[in-house]
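Working notes, beginning with the structure itself.
Complex shown without one protein chain; remaining protein chains in place.
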Amino acid sequence: MIVSMKLHATREEIDRVCERVQEFGYRVHSIEGEERVVIGIVGTGDVTACLESIEAMPGVEKAVRISAPYKFVSREFRPAKTLVRVDGHEIGGDQFIVMAGPCSVESERQIMQAAEAVAAAGAHLLRGGAFKPRTSPYDFQGMEIDGLRLLRKAKQATGLAIVTEVMSDRDVELVAEYADVMQVGARNMQNFVLLKALGRCGRPVLLKRGMSSTIKELLMSAEYVVAHGNPNVILCERGIRTFETATRNTCDIAAVALLNELTHLPVILDPSHATGKRSLVPAVSRAAVAIGADGIIVEVHPCPEKAISDGAQSLHIEEFEAMMADLAPYIELWKAARMTLAAVAV
Amino acid sequence: MIVSMKLHATREEIDRVCERVQEFGYRVHSIEGEERVVIGIVGTGDVTACLESIEAMPGVEKAVRISAPYKFVSREFRPAKTLVRVDGHEIGGDQFIVMAGPCSVESERQIMQAAEAVAAAGAHLLRGGAFKPRTSPYDFQGMEIDGLRLLRKAKQATGLAIVTEVMSDRDVELVAEYADVMQVGARNMQNFVLLKALGRCGRPVLLKRGMSSTIKELLMSAEYVVAHGNPNVILCERGIRTFETATRNTCDIAAVALLNELTHLPVILDPSHATGKRSLVPAVSRAAVAIGADGIIVEVHPCPEKAISDGAQSLHIEEFEAMMADLAPYIELWKAARMTLAAVAV
Amino acid sequence: MIVSMKLHATREEIDRVCERVQEFGYRVHSIEGEERVVIGIVGTGDVTACLESIEAMPGVEKAVRISAPYKFVSREFRPAKTLVRVDGHEIGGDQFIVMAGPCSVESERQIMQAAEAVAAAGAHLLRGGAFKPRTSPYDFQGMEIDGLRLLRKAKQATGLAIVTEVMSDRDVELVAEYADVMQVGARNMQNFVLLKALGRCGRPVLLKRGMSSTIKELLMSAEYVVAHGNPNVILCERGIRTFETATRNTCDIAAVALLNELTHLPVILDPSHATGKRSLVPAVSRAAVAIGADGIIVEVHPCPEKAISDGAQSLHIEEFEAMMADLAPYIELWKAARMTLAAVAV
Partner (left out) sequence: MIVSMKLHATREEIDRVCERVQEFGYRVHSIEGEERVVIGIVGTGDVTACLESIEAMPGVEKAVRISAPYKFVSREFRPAKTLVRVDGHEIGGDQFIVMAGPCSVESERQIMQAAEAVAAAGAHLLRGGAFKPRTSPYDFQGMEIDGLRLLRKAKQATGLAIVTEVMSDRDVELVAEYADVMQVGARNMQNFVLLKALGRCGRPVLLKRGMSSTIKELLMSAEYVVAHGNPNVILCERGIRTFETATRNTCDIAAVALLNELTHLPVILDPSHATGKRSLVPAVSRAAVAIGADGIIVEVHPCPEKAISDGAQSLHIEEFEAMMADLAPYIELWKAARMTLAAVAV
């Protein structure tokens, strides 16, 4: 931690900061600049508490943390990539994972059609919401338990593993009965009560980045799950909220590459929410493969025009099939790169 | 609702949109422009479902909703301002409400000191968190039930009503036993399960704007609470997340004035989170009074340097006292303006 | 400057950073933490060059500047507020300055009507664009030299000083013949060629904050003008671009208070561009007075419905008159606060 004092901080103010830091068990290195004093703080302890305390003291300009605020999820803690095993697939390994399906489970016919089609086209997991976070109280809120039952049925028919959203800590047990991967939606990325419950649930977690969350905050939320006992977290970039309205969100593609430096957790991309426009999904999916994401999660609907939600960003089944064909040679290059990486690691 | 078709939309595409709209029970007005066709849609029905469906159809450029997506909270639905009654105070009425206290309840000594001081300086409610949403799992998570008990004690000693945060639908009943106003934090503004539970809880709700939520989304979240049975919602502008990092958030002061046009619900401002800097709190509070907010919620700590959280933005007790004195003539002007408004209304 | 090294930086990498820093003439203080090495850098020299060089070196995590990058405009350099004198008025002094008028000069009749009305209602300067930066090449680009002549005529008739925009270094001399204050629009805040020319022009400059410029960047742009010879710079907060679209921009009201801490230059607020909605202008203007701005610049048009630009945010003349009356008691409080400040300074 580094504390920079104000230009005209008094000797007394400087001394009081040094004392306070030492009360937290840290050692102090004071640097007297031409203009101001900067205090370097070394040791281990409760960094946040110390930092917040110091920032409130007179004469302090600002206090900056140097070490990363997360531990278990960092590459420095664990250099080798985490492999999240789901029903025979390894997310984070040498297979580019495709999760596909409708935004919401709407009916038996719809989810079965979707599941069969995406399975045939090469998807590995089926997505579909039974509990739906909707901006308006008047919009469809999901089929809930009936939706979960239909997802199970679709799994039995196709063999696809299931990823579905959980919105409250109260529902964690219920959803875990049906889901192979528990999805945390963007709006719940900082629902800490839910994250703690997921730390104890024994199922892999797909953690979507909040629409205005920083990469650091995403990692801190993952740290919640891991620190509460669950190492199997998959991160998901799904676009962030910016001033640009031509797309639904702004796809922060570089976040995928940066996360790959900062953490050992697998990272996938959601081109559907990142853009909100069906026509952009295939191109952004190619970019996801090329940049080295571990997979994608994409919305596909047997009849987007009749979809209750997200129709405009859902692919038709034929579009999904075409996209999978289009992606194939890029996925070949992706695999070759993984092999090279693995060879280097050995 | 207005649908604009693509430049080269075919007659067949246009016809299919018109048919689909009629299936939802709406009437259709088609306008043939020089360049493209625009379809006006009139009637009542499930707007969101219709809109999402249309947007997914071929030939459609975009579909735009004209009517507001909220109803109960709109000024058009209810022109007179809602008065939220809390322990003898009327929020939204002719009293400028001041809620003050520490970020977190930390100890009996701390909360009692804070409560007595802010009561003496003229505050109407005591704020203080017992359940704390923290970015890091390693930071202090609040005193929970013990914190609630201390808040009750502070209330007994000072007569101040209590506003405190609830983080999960599971805790609504518990918190409602102790709180006079149930606070929803910025990170939970779209925790819809929580909002529904608060709709049934029988206590006024203080709903903080999400750090990247639009004004419309804030109103939609309020609509959740109201539509589930609870008309007593107080909105709170607390700064939004932007590219600017010189302040903790960007205080969207104009939102207060705009909300006053759009909704009958009371609106208060949180100058502490909006700025993150103690020195800016008095100036921003003056602006809140001048723009016509119904009150402020401000962080005050007997010893900010020892605060476990938010020390840098918490006022010392003497600073709070000075601020209250500084605000007094502005509050006089505020009251005169309310009187004029009330006279006009009669 | 503080350099934090990567977790596994080698001794050699650390040494090379220290050497490089010394080549720039700085002294080095190395702090060996539990986890990583942090290097404090002391002395004076070309900070930016040094920082950019160090950041590019292997083993470096990040390099952070501690001292402010601006000098002449800082409060630390000059504690007393700068008074910009314009035609008998002192901006930054004990008069709350009101600049008002139409977005563009459109005709003699329009600008004379506007000028007379705003003068009668108590404005001190007349605003009006002769050179207009417009997003579209097909929109009205201003009356240029003819517009400047009409502004002069309006000045002769009313005695109001003139503030008008200059868009290119090529036009600085021309505009300076007619303008009492040279306005730099938001889109040109980082047009450094223009800023340098204005440093040499001998007229006060009104520098509007870029729509996505930080407060620090605004101060750096002011530093350009001052460093090139012109100390008479007035800063203007006019709203920033964020995700919120309910208002044209987001009015960063706290920036006014923060700028007042960081710089001695006067700061005014533009409630018209900050909101884009006529109905919000009076409320935001009250907030500007209350927070301690040195003035406002507001759009007023004799007939907003016929305005070529910005009609929706322009006040009718009667609205402006009503607003001036509404502001009067707030301005009284503002003056009292200035007196107190002045008394303290003595």
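The chains carry the letters A, B and C, assigned in the order they are written, with residues numbered from 1 in each.
The rule is short, and it goes like this: a residue touches a chain if its C-beta (ideal position, glycine included) is under 8 Å from a C-beta of that chain, and two chains touch if they have at least 3 such contacts.
All values reported here derive from a predicted model rather than from experimental measurement.
> Identify the residue among A:74, A:232 or A:275 that touches the chain left out of the display.
Checking each option in A:74, A:232 or A:275, the one touching the absent chain turns out to be A:275.
> For a quick check of understanding: of C:120, C:157 or C:193, which residue touches the chain that isn't displayed?
Only one of C:120, C:157 or C:193 touches the chain omitted from view, namely C:193.
> Among A:117, A:289 or A:307, which residue is in contact with the omitted chain in the full complex?
The missing chain is touched by A:289.
> Using the document's definition of touch, tell me which of B:40, B:58 or B:122 contacts the absent chain.
B:40
> Quickly run down the residues of subunit A that touch the omitted chain.
212, 214-216, 240, 242-247, 250-258, 260-261, 274-275, 277, 279-280, 283-284, 286-292, 329-330, 333
> For the chain that got dropped from the picture, name the residues of subunit C it touches.
That gives, for subunit C, the contact residues 20, 46, 48-49, 52-57, 69-70, 133-141, 167-170, 187-188, 190-194, 196, 211-212, 217, 220, 223-224, 227-228, 241, 278, 304-312, 314.
> Spell out the interface residues on subunit B facing the chain that's missing from view.
2, 4, 7-8, 29, 31-36, 38, 40, 42-44, 61, 64, 66-67, 76, 212, 241-243, 245
Following the convention adopted for this analysis, only the chains that are shown with their structure count from here on.
> Just curious, how far off is subunit C from subunit A if you go by their C-alpha centres, in Å?
One centre to the other, that is 39 Å.
> In whole angstrom, what separates the CA-based centres of subunit B and subunit C?
Their C-alpha centroids are separated by 30 Å.
> Which subunit C residues touch at least two other chains?
In subunit C, residues 212, 242-243, 245 touch at least two other chains, as defined above.
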